[in-house]
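Since the structure comes first, as structure tokens, the remarks are kept for the end.
The other protein chains are all here in position, but one chain of the complex has been omitted.
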Amino acid sequence: MYLARIHVRFKPGVLDPQGTAIKGALNQLGFKGVKDVRAGKLIEITLEAEDREAADRAVREMCEKLLANPVIEDFTFEIAEENL
Amino acid sequence: MYLARIHVRFKPGVLDPQGTAIKGALNQLGFKGVKDVRAGKLIEITLEAEDREAADRAVREMCEKLLANPVIEDFTFEIAEENL
Amino acid sequence: MKCAVIVFPGSNCDIDCYHVWRNVLGQPAEYVFHKDRFSPDDFDLIILPGGFSYGDYLRVGAIARFSPAMASVYRAAEKGKLILGICNGFQILLESGLLPGAMMRNEDLKFHCHDVYLKVGTVDTPFTNLYRRGEVVRMPIAHGEGNYYAGRETIERLKAEGRIAFYYCDRNGMVTGDANPNGSLENIAGILNEGKNILGMMPHPERCAEEILGNTGGRKLFESILDYFEGRVKSGRQG
């Protein structure tokens, strides 16, 4: 069993209204040191696969096909093996 | 400058309709090996702080006060030092 | 002129679109369930209605595009059939690549339900031919993610090719920042594909097509479609 942790982020240059709002709220709460906030998605997938490489291939395909929108988003992921 | 990467997830047992919908879509797309999907948030914060410990303290407080909803969510984070 | 209204799980403007085409325009309409396929020749117009297909989970419109009915929509699109995506339907068209760009959350992160003014950007299309160029039309919006985004190049192309169907504007037709309800680039409210047989728009013409609703600004859009089609039938150019 594999556990994939996927990060989906807005591409550089794409405005991130949610990140901006969070930054505003943090500053208002008194966190003055906050310079920048980016909001993205965390998607964690438990999957069965032949081996690590197959898992890797599958997850990449999932990201490309569904999990990230290439017009506005980038993705990265890491995969860990799980013993259940 | 520090870069904090924060993960916010639903607590175990809390309904995650988004994760369920993604899993359904992946299965429908033919990714049969997918056993479970959990959807969460990724928040990345660039902040200034005295030192690592101060950054750590600040980020923890942000999570508790704003970024995670303690009623239904847990958070974890990691902090890296950035040279700008 | 036969219209298909696609019903995705979570669609909720399907009955409204059906109602307008069937009862207001008096034309045949049918629902097509997302699990069903159809042939490109079965319908002359396909409407992708508003709503929250698949709960809008992950990204608006992202999951709907894989449904069997959408496979038929792609084929119909290729054959030049008219396709109208309203609100969530527009979002699905973007996700499926039938229209360029992407949709983001409204700039203020809030859902917006109110009337807006639209400036008609082009009248040289099957969907807008009865409007006057530059005409100001009032229509309701109701969305949380109508903040249109595309790369510079795409935007320039849309403009150059006359593919921006509607801009958000003020009551005098001025395209200003204040008149932009959601942060959409260039105040874009609706765009066309290259062939101009596909229109995606955030405002809801089906919600303003009857006197009793206090606004008939959207009715001309449906009448344009019918007019275009009947013109083609007459001149024998159908198909």
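As written, the chains take the letters A, B and C, and residue 1 is the first residue of each chain.
Going forward, a residue touches a chain if its C-beta (ideal position, glycine included) is under 8 Å from a C-beta of that chain, and two chains touch if they have at least 3 such contacts.
Note that in this section contacts and distances are computed from a predicted model.
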"2-oxoglutarate oxidoreductase subunit KorB", "Phosphoribosylformylglycinamidine synthase subunit PurL", "Pimeloyl-CoA dehydrogenase large subunit" or "Nucleoside ABC transporter membrane protein" - which is the UniProt name of the missing chain: "Phosphoribosylformylglycinamidine synthase subunit PurL"
Partners of the unshown chain among those that are drawn: B, C
Which of C:V123, C:A142 or C:V175 contacts the chain that the document leaves out: C:A142
Interface with the unshown chain - residue positions in subunit C: 9-10, 12-13, 15-16, 19-20, 23, 33, 35, 50-52, 54-57, 110-114, 140, 142, 144, 204, 206-207, 210, 212-214
Residues from subunit B at the interface with the omitted partner, ascending: 10, 13-17, 21, 24, 69-72
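Following the convention adopted for this analysis, only the chains that are shown with their structure count from here on.
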Category of the chain touch graph - line, ring, star, complete, other: complete
Centroid distance [mean C-alpha coordinates] between subunit B and subunit A, Å: 9
Centre-of-Cα separation between subunit C and subunit A, whole angstrom: 31
Residue numbers of subunit C (touch at least two other chains): 58, 62-63, 66
Subunit B: positions in contact with at least two other chains: 22, 25, 29, 39
Residue ranges of subunit C touching subunit B (in the complex, touch as defined): 54-55, 57-58, 62-63, 66
Parts of subunit C lying in touch with subunit A, wherever the complex brings them together: 58-59, 62-63, 66, 94-95, 100-102, 104-109, 147, 149-151, 183
Contact footprint of subunit C on subunit B as seen in their complex: 17-18, 21-22, 24-25, 28-29, 39
